[in-house]
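The structure that follows is given in the form of structure tokens.
Here's a slice of the assembly, chains where they normally sit.
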Amino acid sequence: MKTYRQELWFEVPGRRALINITPQVREALEKSGVQEGLVLVNAMHITASVFINDDERGLHQDYDDWLETLAPHAPTSQYRHNRTGEDNADAHMKRQIMGREVVVAITEGRLDFGPWEQIFYGEFDGGRRKRALIKIIGE
Amino acid sequence: MKTYRQELWFEVPGRRALINITPQVREALEKSGVQEGLVLVNAMHITASVFINDDERGLHQDYDDWLETLAPHAPTSQYRHNRTGEDNADAHMKRQIMGREVVVAITEGRLDFGPWEQIFYGEFDGGRRKRALIKIIGE
């Protein structure tokens, strides 16, 4: 069995952003030399997400609006978590909707994807350096 | 390490449906010959879901109502994504709630399930041929 590990680092200037990381995951897969197996990609922070969906700008704005409706950032006083000095309780909720991780099949050395699948890092509490993890196992 | 790959195809006549695919996953597992490992089952389309829950008709109707409350289909003009000519922005949201994929343990050649676990394909934008992927790794 082969395994391969790589971190991706991000520093999003604003509070929220969705970043397509499919090219970096493909590159990691090539480096790994794995032909058949699984790749796990997960946020290493609990106010961020890794998910698979469409790379369409309008949809990403829709996601942002929708997540704000389901778990609004303000007023920050509505969340007990923010009494600890944080203002990011909403980000912990948004991340649960969008998910922590994806697991993708590797077949013949490639990400075994449907026609529109793309992998995104979803930042919901930016302004500092944060990481995602790529872990590949297979042979 | 053994690996096995199979696609499942669907064509849901209406917009939305939940389809129990546990028998097909079990059949794939038997074909794979894997005794110990993991099976990944994922939607290959970004307006569909694979998830695990109960095979109870009333619950499935509840899910449909609930997802419509959280991310209504109409008015379609409320979503920027639909300005691209699509009318399925709500389906991209519903799929995030229900999830893209499940990973299930394989123990002694069987899906290592609790008493009520069943695997479903969740279609939120039907009317055309779409796929789910089964990928099995183990030995």
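We call the chains A and B, going by the order they appear; numbering starts again at 1 in every chain.
Basically, a residue touches a chain if its C-beta (ideal position, glycine included) is under 8 Å from a C-beta of that chain, and two chains touch if they have at least 3 such contacts.
Please read these numbers as outputs of a predicted model, since none were measured by experiment.
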Which copy number describes the whole complex, given 2 displayed chains of the same sequence? 3
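Throughout what follows, only the chains that are shown with their structure count from here on.
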Report, in whole Å, the distance between the mean C-alpha point of subunit A and the mean C-alpha point of subunit B. 20
The answer for subunit B against subunit A in the complex is residues 1, 3, 5, 38, 40, 42-46, 70-71, 79-84, 89, 92-93, 95-97, 99-101, 103, 131, 133, 135, 137
Given the complex, residues on subunit A that touch subunit B span 1, 36-38, 51-54, 56-59, 61-63, 66, 70, 97-99, 102-105, 107, 112-117, 137-139
